[in-house]
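As you look at this complex, bear in mind that one protein chain is not there, while each of the others sits in place.
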Amino acid sequence: MSKKAYPYVLIMPSVLFLLAFFVYPFLQVFAQAFTHSEGGLTIAHFETIFYDFNFLPSLKNTLLLALVVVPAQLCLAIGMALMISKMEKGRDTVLYVWTIPLGISDLAAGIIWLGLLDQNGFINSFLFHVGIIDEAQSWLNYQNPWAIFAAIVFAEIWRATAILLVILVSGIGLIPKEYYEAAEIFGANAWVRLWKVTLPLLRPSLQTALILRTLLAFEVFAVVMILGGSNMPVLMGEAYNWAFSYRDAGAAAAYAVVILVLSLLFTLFYLRVLRVPKEAQI
Amino acid sequence: MKMDTNNQRESEPTPDVVANYTSTKKVWRWLFISSAAFLIAWVLFPIYLLVVSALSSADVVNGWPKSFIPEFDLETMTFFMNYYGVLAALKNSLVAAAFTMIISIGLGTPAGYALARFDFWGKEAFRMIILLTRAFPMPLLALPLAVIFIQVGLDDTLFGLSLVHASLALPFAVLITASLFLGIPVELEEAAWVLGCNRWQAFYKVVMPLALPGLTASAVFAFVISWNEVFAAAVLTINNQTLTAFLVQSLSASPAEVKFAGGLILILPALLFLYVVRKYLFSMWGISNR
Partner (left out) sequence: MIKKIIAPILLSSTIASMSALAQEVIFYSTQANPLKEADAMRNDVLSGFSGKVQFLPQEAGPFFSRIEAEARAKSVSLGVLGALHGHFPQINSTLDGIDDVINDLPAVQANNALSNLGKLGGAEQKYIPWMQATYIMAASKKALPYLPSGADVNALTYEELAQWGENLKKATGKPKLGFPAGEKGLMHRFLQGYLYPSFTNSVVTDFRGDDAKSMWKWFQKLWVNVNPRSTAYNLMQEPLLTGEVWVAFDHTARLKEAFDQKPDDFVAFPAPSAKAGRGFMPVIAGLAIPAGTPDRAASVELIRYLSEPEVQIKTLKATGFYPVVDVELPADLPANVRIAGKAIALQANSSDALPSMLPVGLGSLNGQFNKIYKDTFQQIVLRNADVDRILDRQAKQLKRIMNESKAPCWAPDKASAGACPVK
């Protein structure tokens, strides 16, 4: 077998797999977004959703959430991964605890955080026990969009930082210790070592983690629905509603295409910004 | 601060400097421990409160103010344990998750290796297609998938369901392994070739052990994705429903105490799984410990 064929042999199984279980159904739905119910090309479905009251708010909410949540999670995850790598005792216990939210679905996370933030929830109860408030306060409602936004941000950071953490931890372990020792000999302090050694060498993992997390952030849905209610639309929720409440498969597919385009744009952006030049590879 | 200590280390240490050095170290240590402790509490406390709610009677769940100590009322939890089909659904979930792990790692590792080690025509296109699987809402794909599955006889089988879950987990498996293989020096492999290994042996004996943490991470993702996926599971199975499909669809319409207890039941097995595999996330702790 020629050396040139190696990569194709290696990716062939997953390509075939994806063709069958993703690309084929995907093309059907994708085509739906651009075809009339009687056949023939149309952009009517996009007109339907662009004309809808909730399109712009849902686009805005989704983007805003991703732009706030993902960078915050990235910083937190880098910090946590560094702490893990510095730990001597109890490392796997701490890592276990920090990865726990990974096992928690978005719906369960929504239930957990609603239990905390609700009018009769634990946070209000705590404030009551220590005497800050006299009775249950309702602040998680549509008249305080920023409170709802903050609640969703907290819940999302709590739930989904672990995705980044696991990817970064497995990447950080591969950075040779000699690099740090060398840096230390040249007098680099911890901050300089972070920026000049760790982060550059972590770039492949950072790229992977950021892309995956951002794609998932564009599909945020259950947490927003539970904490935010109906006046806090997001793209994924609208896609779901058009598919199953309003029963317009074309419009739902159009929403899915919007999500897809956003994801593509951000992915290309990360691929460019965090490109791993061949010569920089270890 | 740290800069100072580093520079001064070269010169003759005066007692004053030594004291300064150890006290900064202490401050750092204290900061380190307290922020680690804070983050541990940040993760665990909400879960603890879920346990409190799950172990409370309906009256307490709806009551005010809430107590932070569980009352150990097991009524709602017992209801779940006796609920028709919970155990079968639990078994189905585990089987589907196991298939998902096998398929996604089996397919993803070679592809990740190809992305990391070779430059080939179509590489970027392949990478994008892999990513797109996560950029399109599953609930919309479930209908065409179900049509195919019914036609080819994969419908209502756990294996068929795990094929769908594997397509969701595959991007994680491919990209994580790719980024890890990128981090493993190709010289290590080349050394193995020189020593008489063929390409496969070099991969198997040298690269794989180093990549084990990454493979474990991929396995973790495959497990939790399969475990938590609701929509495809609800549409593609009838007699073989997974626990998530079985419970989640009914939770949102159920009263608060049932929601909390159901939430706890849904996350417990995933937590156990994470606990079991946790040490493999480090098993080799990179090459840095040589």
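Read from first to last, the chains carry the letters A and B; within each, the first residue is number 1.
Rule of thumb we're sticking to: a residue touches a chain if its C-beta (ideal position, glycine included) is under 8 Å from a C-beta of that chain, and two chains touch if they have at least 3 such contacts.
Source: prediction; values computed, not measured.
Visitor: Which chains here touch the chain that is missing from view?
Guide: Within the full complex, the chain not displayed touches A, B.
Visitor: For the chain not shown, which residue from B:A36, B:I184, B:L247 or B:I267 touches it across the whole complex?
Guide: Answering carefully, the residue with contact to the hidden chain is B:L247.
Visitor: Touching the hidden chain in the complete assembly: which of B:L50, B:A114 or B:V235 does that?
Guide: With B:L50, B:A114 or B:V235 as choices, the missing chain is touched by B:V235.
Visitor: Under the stated touch rule, tell me which residues of chain A contact the chain that is not displayed.
Guide: Residues touching the hidden chain, for chain A, are 52-54, 118-120, 136, 138, 140-143, 225-231, 237, 240-241, 243-248.
Visitor: Tell me, which residues in chain B touch the chain that this view leaves out?
Guide: Per the touch rule, chain B residues meeting the hidden chain are 58-59, 62-64, 79-80, 83-84, 95, 99, 102, 106, 139, 142-143, 146-148, 150-151, 153, 155-159, 231, 234-235, 238-241, 245, 247, 249-256, 258, 262.
Heads up, the rule we're going with is that only the chains that are shown with their structure count from here on.
Visitor: Can you compute the centre-to-centre distance for chain A and chain B, using the mean CA position of each chain? Integer Å is fine.
Guide: Each chain reduced to its C-alpha mean, chain A and chain B end up 14 Å apart.
Visitor: Write out the stretch or stretches of chain B touching chain A in their complex.
Guide: Answer in residue numbers: 2-3, 6-7, 32, 35-36, 39-40, 42-44, 46-47, 49-50, 53, 62-68, 103, 106-108, 110-111, 113-115, 117-118, 120, 123-124, 126-137, 139-141, 144-145, 148, 163-164, 166-167, 170-172, 174-176, 178-180, 182-185, 199, 210, 213-214, 216-217, 220-221, 224, 227-228, 230, 244, 248, 251-252, 259-260, 263, 266-267, 270-271, 273-275, 278-279, 281-282, 284-290.
Visitor: Within the complex, which stretch of chain A touches chain B?
Guide: Chain A residues touching chain B: 4, 6-8, 10-11, 13-15, 17-18, 21-26, 28-29, 79-80, 83, 86-87, 91-108, 111-113, 115-116, 120-122, 124-126, 128-129, 136, 158, 163, 166-167, 169-177, 184, 187, 189-191, 201, 204-205, 207-208, 211-212, 215-216, 218-219, 236, 239-240, 243-244, 252-253, 255-256, 259-260, 263-264, 267, 271, 276, 281-282.
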